[in-house]
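Notes follow the structure.
One chain of protein is taken out of this complex; the other chains stay put.
Moving on, here comes chain A:
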Amino acid sequence: MTEVSTAKGPASPAGAGTGTSWKSHVREYGLLASLLVIMVFFQITTNGVLLQPVNITNLIQQNSYIVIMALGMLFVIVGGNIDLSVGSIVGFVGAVAAMLMVGFTVPGTEVFIKIHWFPVMLLSLALGAAIGAAQGWFVAYAAIPSFIVTLGGMLVFRGLTGNMLAGQFVGPFADSFQNISKGFIPELVDVGRFHWTSMALGSAIALALFWFDYRKWSHAGAREIEREPAALFFGKNVVFAGLIIGVSYLLASYKGLPVVLVIMGALILFYNFVTTRTVVGRRIYALGGNAQAARLSGIRTQRLSFLTFVNMGALAALAGLIVAARLNSATPSAGNAFELDVIAACFIGGVSASGGAGRVMGVVIGAFFMGVMNNGMSILGIGIFWQQVVKGLVLLAAVYLDVCNKSK
């Protein structure tokens, strides 16, 4: 390529505003900052109730299933689809799991079935994945718009839930099953009321995350790749680590780290890894960014969309189990309208409605943003209907800000 004989072209106007890696994270910093702002706001207006250890624990337990489903929804939306059926899957899987754990007689026979909670959990996850596969097949291979397929799924599984439970609550469940939602990690050293194990685990995670991030950042420096300025990098990490350690401290002074937080944290780390580091993650973003180009690049686009729905189904099933464990029963209305909270979390978290863009951390912060608002407004005694009005406006405002930022 030595014989290039063209005048050096002028920088194109559009080329001036190039997206460097750290600038593309600005939105997340903004979101994190807004989360901190509303936390401070509710901390003051609720006279300190918001950040009381018991309330923080509640907040995490109430939001865990939204976060878990939002992780799956991120993949579905990034792949260019939507899943409206997740709330109904929560109800349906919860109902099936409850029937199996509590026990029931097969209609028309004398056969009584009752299964231990652990195999039931595995069966439930498989059931969720199968439901996701069924819907994913229609979306990916039959080319029916996901909005329509999952709208159908939403009605079907809500209806099946109602039929199966026949208006009854099915429960209660074994304590060990309830622990996935209500339990705390065991205390190793028994000294006083403070939960040192939880504190140590939380701090260790904060430091580990900081160390991984620092290693990546300093490598970027060594290889002369663009990276965020030192002040921003350390500032962000100190706030982030401080947040984790602070929350760990609050939790440790109550009952320790909730089991569900550990499950959620592991899933967040796993999916963050999948989106940022793996081949399959990258391909899903390419699929959402330009499905035709991805297909012509040799990517099995149909199979990928299909898999995003299978994954979503399994995560919705997990959420269904957690909800059932939390309520200690399956109810016909469990999971009602959850899909809206999950989708809202994604969009507040900066996922592009047209697919191809969105980050795990954004979605997690988005989910907690909604969670803190729900929680704070409930403490303040604001009616459920006004809460909906506020959440709706916040969703619109967040996306509006995104649009404004992009057109700049």
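Here is the rule we go by: a contact is a pair of C-beta atoms (placed from the backbone, for glycine too) under 8 Å apart; a residue touches a chain by one contact, two chains touch by 3 or more; residues count from 1.
Simple rule for what comes next: contacts and distances are computed from a predicted model.
According to its UniProt record, the chain left out of view corresponds to "ABC transporter ATP-binding protein" among "ABC transporter ATP-binding protein", "Cytochrome c biogenesis heme-transporting ATPase CcmA", "Tetratricopeptide repeat protein" or "ATP synthase subunit a". Interface note: of A:T278, A:Q388 or A:N405, the residue touching the hidden chain in the full complex is A:T278.
Contact with the undisplayed chain is limited, among A:G87, A:G356 or A:G376, to A:G356. Contact with the chain that does not appear here is found for just one residue of A:T105, A:N163, A:S297 or A:S333, A:S297. Interface residues of chain A with the unshown chain, by the touch rule above, are 1, 3-21, 219, 223, 225-226, 277-280, 282-283, 285-286, 289-290, 292-300, 356-357.
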